[in-house]
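The complex appears here minus one protein chain, its other protein chains still in place.
And then chain A:
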């Protein structure tokens, strides 16, 4: 039994973030289904928003797990989240309209089993480990699914594996032009992985505050969303991809400014360093 040492007292309890993150992320991913209903693809950006909501929740989970001192560094929690999440997400895409819910259930069950193995078989003896690894697996699955929905406008296996290339003006089906066949799952995997590993790892330490950590999570999420928006130009119409890119850039700019403000608030002092003056010989 390890001793729990809180990095900082939380203004928002973790359970509130859990419920808001879970529901918000699922709802946002389902909003991309409006694409299929209306026949447009302007609603794709909701996938990215859903991924960011999941990442904010994930940062809170990592903070809660790492307050017990897991001894292997903060990024390992992010790696297991996405390792388990990608498997649950890709299997989940087989379930058609039920995909996000199926991915959630598969991730929760497999994450809980990994948590049990780490907690009891490997003798970690951390009280929140089972719940945390189950949460992290769900977060991994929902983040990758959100980014996938943002890039392609859909989250079903059939659409993700179907692509066309144009040869002399004729559209020819080609799997290598699809989201999965082109290996973009790996990019989505790493973009999400970076966004979940960084925030708590960077913001931990003395005078860690919850709002600053979560703002950094949102900032990292929007940064990854910019990348996904650029990738989405290959799969969805120009206007929709531009809309996604615009939202991602505005969101990133806002959260970045907010994060700098919060850092200035928490810092002991803020000195504006000037560029080094070059002297002429």
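Rule of thumb we're sticking to: contacts are C-beta pairs under 8 Å (C-beta built on N, C-alpha and C of every residue); 3 or more make two chains touch, one makes a residue touch a chain; residues count from 1.
One rule holds for everything that comes next: contacts and distances are computed from a predicted model.
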Absent chain [UniProt protein name; select from "Tetrahydromethanopterin S-methyltransferase subunit D", "Cation:proton antiporter", "Phosphate transport system permease protein" or "ABC transporter ATP-binding protein"]: "Tetrahydromethanopterin S-methyltransferase subunit D"
Residue in contact with the excluded chain [from A:66, A:220, A:247 or A:262]: A:66
Contact partner of the left-out chain, one of A:90, A:142, A:220 or A:241: A:90
Per the touch definition above, residue among A:15, A:176 or A:279 touching the missing chain: A:176
Residues from chain A at the interface with the omitted partner, ascending: 2-3, 5, 7, 66-77, 79-80, 82-88, 90-91, 94-98, 106, 110, 113-114, 116-118, 120-125, 157, 161, 173-176, 178, 180-183, 185-186, 189, 200, 204-206, 208
